[in-house]
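Report on one structure; see the data block that follows.
The block that comes next holds chain A.
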Amino acid sequence: MEKLSFRLTAPRCAGGTRTQAIVGVVASGNLEVLLERASPADMCTIDIATAAHGFGAVWDAVVRDFVARRSAGGLRISINDGGARPDTVALRLAQGVRKIEEPER
Partner candidate 1 sequence: MTLDDTLASLFPNGSKIATTGAMIAGQAILPDGGPVHVLGVTQGQPLGVDEAIVLAGRVIEIVKSGDRAPILVLVDSASQRMSKRDELLGLSEYLSHLAKSLLLAEAEGHRTVGLLYGGSAAGAFIATALATATLVALPGAHPAVMDLPSMARVTKLPIDVLKAKAEATPVFAPGLDNMMQTGGIHVVWNESAPLAPQLAAVLRRPQGQDDRARLGAERGGRRKAAEIADRVVTLAAAAHQGAQHG
Partner candidate 2 sequence: MTTAKADNVSLSWYEASARQRIDAFVDAGSFAELIGPELREMSPHLAIFDLPEQFDDGIVVGRGRLDGVPVLVAAQEGRFMGGAFGEVHGAKLTGLLRAARALHQDVLILFDTGGVRLQEANAGELAIAEIMRAVIEARRAGIHVLGLIGGRAGCYGGGSLIAGTCSRLIVSEQGRISVSGPEVIETNKGIEEFDSRDRALVWRTMGGKHRYLIGGADAFVDDEALAFRQAAIDALKTMRGCDVAVLEAEQKRLERRLQRFGEAADAVEIWQALGIDQPTGIPALPTAAFLRAASNRENADDAR
């Protein structure tokens, strides 16, 4: 496993009141994303454990783009990756934010 960590300034804070959300599964070409409200409102931390070694630069680009474009502030994001492609990663991150922002019932 390769471990990567990012701590980024987030322009927008995640909405909603759910304390956590999880999307995806760990499988070949897939990943799980766990989102928790555990960072300052203007920060987003992302910790990744990935089965595919040597893709640090790709992860860097994907997570920076995600934090810049979505409301990721206040989130601690943890990822277990089974070797997903960047577009799948971006999709799961977006799904994760959508899920943690869903109204509670």
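Regarding selection, all candidates are chains of the complex that A comes from, given by their letters.
Going forward, a contact is a pair of C-beta atoms (placed from the backbone, for glycine too) under 8 Å apart; a residue touches a chain by one contact, two chains touch by 3 or more; residues count from 1.
The structure displayed is predicted, hence computed values, not measured ones.
Trainee: Hey, among 1 or 2, which one's touching chain A in this complex?
Mentor: It is 2 that touches chain A.
Trainee: Which residues of chain A touch candidate 2 in the complex?
Mentor: Checking each residue of chain A against candidate 2 gives 1, 20, 22, 25-27, 30, 32, 34, 36, 49-51, 78, 80-82, 105.
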